[in-house]
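Mind having a look at this structure? Questions to follow.
All protein chains but one are shown in place.
Chain IDs A, B and C follow the sequence of writing; residue 1 opens each chain.
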Amino acid sequence: MQRYSGFGLVKHALSHHENWQRQWRNPTPKKEYDVIIVGGGGHGLATAYYLAKEHGITNVAVIEKGWLGGGNTARNTTIVRSNYLWDESAALYEHAMKLWEGLSQDINYNVMFSQRGVLNLGHTLQDMRDIQRRVNANRLNGIDSEVLDARGVQELVPIMDCSKNARYPVMGASWQPRAGVARHDAVAWGYARGADSLGVDLLQNTEVTGFKILDGRVVGVHTNRGDIGAKTVGCVTAGNSGVMAKMAGFQLPLESHPLQALVSEPLKPVLDTVVMSNHVHGYISQSDKGDLVIGAGIDGYNGYGQRGSYPTVEHTLQAIVEMFPMFSRVRMNRQWGGIVDTCPDACPILSRTPVKGLYFNCGWGTGGFKATPGSGHVFAWSLAKGQMHKLAAPFSIDRFRTGALIDEHGAAGVAH
Amino acid sequence: MSQSSSQPNRLAQGGRVDRTRKLTFTFNGKRYTGHPGDTLASALLANGVDVVNRSFKYSRPRGIVAAGAEEPNAVVQLGSSEAAQVPNVRATQQALYDGLEARSTNGWPNVQRDLMGSVGKLGGSFMPPGFYYKTFMAPASMWMTYEKYIRKSAGLGRSPVESDPDIYDHMNQHCDVLVIGAGPAGLSAALAAAYSGARVILCDEQEAMGGSLLDSRETLDGDTATRWVDAAIDELASLDNVTLLARTTANGYHDHNFVTLHERRTEHLADVAPRVDGRRQSRSRLHRVRAAQVVLATGAHERPLVYGNNDVPGNLLAGAVSTYIRRYGVAPGQKLVLSTSNDHGYRAALDWQEAGREVVAIADARDNPDGELVEQARAAGIRIITGSAVIEAKGDKRVSGARVAQIDIDGFRVAGKAEELACDTIASSGGYSPVIHLSSHTGTRPVWRDDILGFVPGDVTGMTPAGGAHGVYALDAVLEDGVAAGNRAAEAGGFPAASVNLPRASAHRESPAVALYQVPHEKPTLRAPKQFVDLQNDVTAAGIDVATREGFESIEHVKRYTAMGFGTDQGKLGNINGMAIAARCLGQTIPETGTTVFRPNYTPVTFGAIVGRHCRELFDPERYTALHEWHVEHGAEFEDVGQWKRPWYFPRTVNGKKESMHEAVARECLAVRQGVGILDASTLGKIDIQGPDAREFLGRVYTNKWAKLAPGRVRYGLMCKDDGMLMDDGTTSCLGDNHFLMTTTTGGAAGVLEWLEIWHQTEWPELEVYFNSVTDHWATMTVTGPEARKLLAEITDIDLDKEAFKFMDWKEGNVAGVPARVFRISFTGELAYEINVQANYAMHVWKTLFAHGEKYDLTPYGTETMHVLRAEKGLIIVGQDTDGSVTPEDLNMYWAIGYDKPFPWIGKRALSRPDTRRVDRKQLVGLRPHDPKVVLEEGAQIVFDPEQSIPMTMVGHVTSSYYSPILDSGFALAVVKGGHHRMGETVYLPMVDGKVHAAEIVSTVFYDPKGERQHV
Amino acid sequence: MSDVRMFDSRPATAVDAESPLAVSNLAERARRSAADPGVTLRERAFLGHLILRGGAIVLDEAVREVLGVSLPARPGALVHDADGERSIQWLSPDEWLVIVPEGEAYSLEKRLRDALGDAHFAIVDVSGGQTLVELSGPRAREVLMKSTPYDVHPRHFPAGKGVTTIFGKATAILRRPDEDRWELVLRRSFADYCYRWLVDAGEEYGLAVEASGR
Partner (left out) sequence: MFHIYCPYCEEHREEEEFHAKGQAHIARPADPDACSDAEWGDYLFFRDNPRGIHHELWVHAVGCRKFFNITRHTVTYAILETYKMGEQPTITAESLARGEKAGNVQAASGGQQTVGASDAAVASVKGAQA
């Protein structure tokens, strides 16, 4: 693998950039692999990378029906944080956070992980109770997290309307300094390049059309480029997981919904942190390019259309202008949608399935991007060892039958 | 032709500007003049302003390239005051007004002498695509510092830092036919649809309707095309089934023919909306259009050719040159070289020459062009160099020459020696790209057509393309196509097709265009002078080449790796060229390479317009009870509960000092415990339930039993979801055997009503029962405290005797002369009466209570006191003490669970799942801090072993915690693992500040455990 | 149905009553009305509002007998009695809104109940929970277009129609009793919000407010 560095860049400039190597090969599928990862998004590529790097399993294919990182990896608002309420979630996301912190160096690809901090605003008394509960839990779980009052919020984000005049005045926030944003495409490409250099075959434009199952055990996949054998198959297909499960003959407790996002035109630096509000319902950060990157809510219906309904965008911008009245004259450049697979308890599924050797990693809902390194890391361990990693174990499909949900909705109840 | 001295490039005649009036404006602080009818771009060109900006990545000087929405360079900061700042305005779409102030968005210290420019020149070669991904990685700790500087050098304009002085609004529109674009196709489509009788909306993004006809060389009925445009618009305006929306851009095309139109109502007048007759008007208006049918008449954008240094100011689109001359009376230079792959480009040369300027040469990529326009150029004596193209522009801040050479398109090489022609302007035309952005928004894939060298819209139900939008370019054909589209759309809605008297347009003989995108250079792409594809994002042909070499083979990868098409112009000029270059690098055809999906918006729209009037006080409804005004007058502090404004507490001012919340709440609590208090409880949800099966229904949706509740009695009930988790609680009263009044939590009101309906409508339609919300009909006043009976007795005819009117009874009678239902239920643990009257009379009753309550020191209290009092009694708040993972069993409310009810009520089955049977579930308990002065933090986490290291094993958290004035100590409710079996044990609460509180697990009832006080 | 408890919510002797828009102080705004208003807004407070639930076949005869009009069975239909003072409007396949002059609601409910006997139906008095606001003037339709996504074009919304729909961020019943007037039935707790919305939306057309009399 060509190593990237400032020095290398100068060298390439002198040769007019004619000697850059491919970042990954375009291989012909083999007949059989030790492990097949279905889905070449961030999570799938990270899984392949860690399988090769940490477990020495390099006879691996990542099968992607379109282009690498073309699903939710390319469509999210890139927020990375780990201040989750429940122990199980917090442990998994914090595991990811620690990997984020050294990721660019590990994969020699600058994913531009910017630890500019994330604010989760509270606008009601119940919001503040929930924030205190979460922050207290975070601290005892070893996650950096603090409660700010309205003045503290105003100091961090002077341009936000923290006055009492707001319809829902800001009462305070939780603040995670280590949280931030990253460059989404680079995460996929960096993992792809890393996995490829360790021998993983990245098969793009290759669509899995079915699973080969023998005596209840997966032995490979059918694809539009022929059958490919494998002892172990990990399915990491986000919004399409329900469709993949159906191919394998079982159902999942998932619904795929449109999740929309939008960006403004590029602006000079104006917002230095990530601001999220569940109550007025919008979140915002500014990309390095200058765009305000704004997240909207999930549309209520099932949808695979990579677009959602316009009122969702309206409500989101109402929330943004409520928090930042000065952005009223800023202009929205582009909106788009991803397909998020949501679980009833707003937590992912990392699990064995009724088919032996077939594992699923899905259900990340709106939390997928931030988990990418952690998800890939523990899923690779699970595939390599044939048993679920201890951080993944609570996220089994079984929980929907025993009732042992990890309800991240929990923090948002109704108030009297 | 002579020219005005102040506007060196303004022609003496021609165009649609009013030369009799002058408008003054400033650009980068310098004063200029223009005329009504100008855009900022045409006025800048008239004044000979070449450099309008610096480029994003390389800081290269940039000038105006286009005349419309596709302009990538002339993106300026507008605004004469801080609050009126608008970032990133396209000068080509900004009408000039007197006093306009604009600045370049990049360039330091200014656009003329930009220091970054030299960095860009040197650094340009060190900044290939993916530059950032390959650098700034060491040391890891430095990234945040690197990023700070990267961010500073990025971005275009700046956000204002003051609130917007303007307002915006929405208009919901419905029509049979929406025609987007008022060029020849759109006008004729609108006429046809209008004559058919359909409701028609015609919108156009430009300052004037007419589209390409506004600067056309063609005649209609032997007269100028604009004459027909004016007549057509007059005709449409006279029809009452037609709505004309000028300055209105269709920016988003959503599902089922929902289209958003952005109407700029005042941006052509000033940077802050002027008042009309003293009244505010919206700066812009967003029309939310539901159209039965859409006619897409959006025309086409011209593609530039991609050659070396094609970004130097003075390089323009050929069509833009014509537009500036014919529409604005501006010739943006003196000596023109035209490089074209088609006949249409020739119009620029002809217009240029007719404007009295010199056409140095036309480089035509075709070997034997012979169309009518070509002949005209020959006849006019213009030098035509066939089989050639401009391969490189010369110059720095303005074009100084063009290198023209014979080219071999198929071999992608320069075939002869280049000739350098002195000129100051290079116009280029690579053909047209239909404007398919809107149809792409719907998710349909565009379709490539080799015959027109462009993508046309894919199929969209209810959408008909017309004219240039699907590759029909000849004017006579466009007009007919428009009529056909208008009729097709109208007929789809059941209207009869109509005939339109179309004007005569002459047909032209054209020679076929040749497919040319990137022009070859003597040097290979990577070594040639920069050939720009996406000017705004500084994406070059070499960048695309490098991306494909690095394995980025999907067009989406190429786009993302190079940032092509991610600018504010969304690649209107560059995307097809970029795709063609990527296709060539990959050895594929363009359709094999694919296209990218365009997303809304077509052109950027201010947040304000999208928000409309849903901001400030109208951001979200404030719901008021019938007593709201009294609360305001009596100084209440309010709490937001859902959309309701509820009094939180009523601070008194004593000796000029306003009470703190703590003081007010302590006073209110003691008033209720020792005297009498009153709460406005009107926000509780109230549902009237009638029908012979009402009782059966209650038994199915509540966990407890309802079979025997007699008329006149009230019962508390718990409601679960079928996963066994508590969703709401409240009391329900039996009004008659077939008649109940259910109350819900304030936040749960709408949800519970829908919950009842969904079960009734989908599962048990056979049950005869009706549910109706009466939340707003009744006002509810809770009079509570030991003195409540005495007070109420003064103004009611109801027998309040404790035997006649028991706890959990309700009675009817008059209170303060108003018919009332009074419920003896208590959320405070004290004697309590909930008085319900029709809301119109609530204020009278409330005031009467206060008139009589003075002697009892009747004390109004708010939600905070309510919370303290109910918590002292161990009464839960759903959503505070529960969180969607709590069962009635977890709350120790076995008394409210009818395990043996005949119907398997909602939530029952789930209680016997393995996880709900666990003995170490988190269970609701009371906590008494060892130190009574301590008020535990709500949300504090609980551990059994405070000595353990982090991460600690947490076993629960505090859900409610207050200081109790009556007990003079802190107390709390909490959930603790296995808590019901841990009474008397000590738990620990490690706090953020390092303190660790100890507390004893106790009963949830802290006050009056036997419940005697409410039974008095 | 005998097992339902009726309740006459009106006091026997007059007491001060406050409509849902009392808090909005219409009288104060009325003094600042535009001279040549494009839209005029008037509250018709204290009317009797009843919700009538049941099957159309069950209810029709009783309604005819008591109100003298036949039950509007078509979705969206709104009918008035002969003198135009009483109306009944389709809200859903088993739900109608009856609006009558002040003081008539209770006796009307009683007469309907008597006429309906043992049939399965429900009647609920919601007079205190909502109010009626009337819009008129040449620009009234544009004010509505700013406020509701429902199509208010005369071709689609003729006189004699009424619908429940979105109003700003609230819900309202929108009716067109005749060619010249629109009516909004607003929930009490949202009434002030809707009123403020209307004032804001109507400002550019010139707005007149008529304070309500009884």
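Basically, contacts are C-beta pairs under 8 Å (C-beta built on N, C-alpha and C of every residue); 3 or more make two chains touch, one makes a residue touch a chain.
None of these values were measured; they are calculated from a predicted model.
A.B. asks: Quick one: which shown chains sit in contact with the chain that's not drawn?
C.D. replies: A, B, C
A.B. asks: Using the definition of touch stated at the top, determine which of A:108, A:309 or A:372 touches the missing chain.
C.D. replies: A:309
A.B. asks: Among B:29, B:765 or B:984, single out the residue that touches the unshown chain.
C.D. replies: Considering the complete complex, B:765 is the one touching the chain left out.
A.B. asks: Using the definition of touch stated at the top, determine which of A:140, A:254 or A:267 touches the missing chain.
C.D. replies: Spelled out, the listed residue whose C-beta touches the missing chain is A:254.
A.B. asks: Could you list which residues of chain B touch the chain missing from the display?
C.D. replies: 254-258, 290, 443, 459, 461-462, 722-723, 754, 757-758, 761-763, 765, 904, 908-910, 913-914
A.B. asks: Spell out, residue by residue, where the missing chain touches chain C.
C.D. replies: Residues 75-76, 91-93, 95, 149-150, 163-166, 171 of chain C touch the chain that is not shown.
A.B. asks: May I ask you to list the residues on chain A that touch the chain which is not drawn?
C.D. replies: These residues touch the chain not displayed: 240, 242-243, 246, 251-256, 300-305, 309-311, 341, 344, 400-403.
The rule is simple: only the chains that are shown with their structure count from here on.
A.B. asks: In whole angstrom, what separates the CA-based centres of chain A and chain B?
C.D. replies: 22
A.B. asks: So, what's the distance in Å between the C-alpha centres of chain C and chain A?
C.D. replies: 50
A.B. asks: Give, as an integer number of Å, the spacing between the C-alpha centres of chain C and chain B.
C.D. replies: 33
A.B. asks: Where in chain A do residues touch two or more other chains at once?
C.D. replies: none
A.B. asks: For chain B, which residues are shared contacts with two or more other chains?
C.D. replies: Residues 288, 614, 617, 620, 622 of chain B each touch two or more of the other chains.
A.B. asks: Where on chain B does chain A make contact in their complex?
C.D. replies: Chain B reaches chain A through residues 56, 84-88, 125-126, 128, 131-138, 140, 143-144, 147, 150-152, 154-164, 166, 168, 252, 254-255, 258, 260, 288, 441, 443, 526-527, 542, 546, 549-554, 556-557, 560-561, 563, 566, 568, 570, 599-601, 604-608, 610-612, 614-617, 619-620, 622, 639-642, 723-724, 728, 745-748, 751, 863, 866-867, 877-880, 882-885, 910, 913-916, 937-941, 943, 950-952, 954, 957, 959, 990-992.
A.B. asks: Enumerate the contact residues on chain C facing chain B in the complex.
C.D. replies: Going through chain C, the ones touching chain B are 1-5, 7-13, 15-20, 22-23, 46, 51, 53-54, 94, 120-122, 124-130, 142, 145-146, 148-151, 153, 155-156, 168-170, 187-190, 192-193, 196-197, 200-201, 203-204, 206.
A.B. asks: Applying the document's contact rule, which stretches of chain A touch chain B when the two form their complex?
C.D. replies: On the chain A side, the touching residues are 4-6, 8-10, 12-13, 16-18, 20-26, 66-68, 70, 74, 87, 91, 101-102, 104-105, 108-116, 123-126, 129-137, 139-142, 146-147, 159, 167-168, 183, 185-186, 189-190, 204, 264-270, 280, 286, 288-290, 305-307, 309-310, 313-314, 317-318, 320-322, 325-336, 399, 401-405, 407, 409-416.
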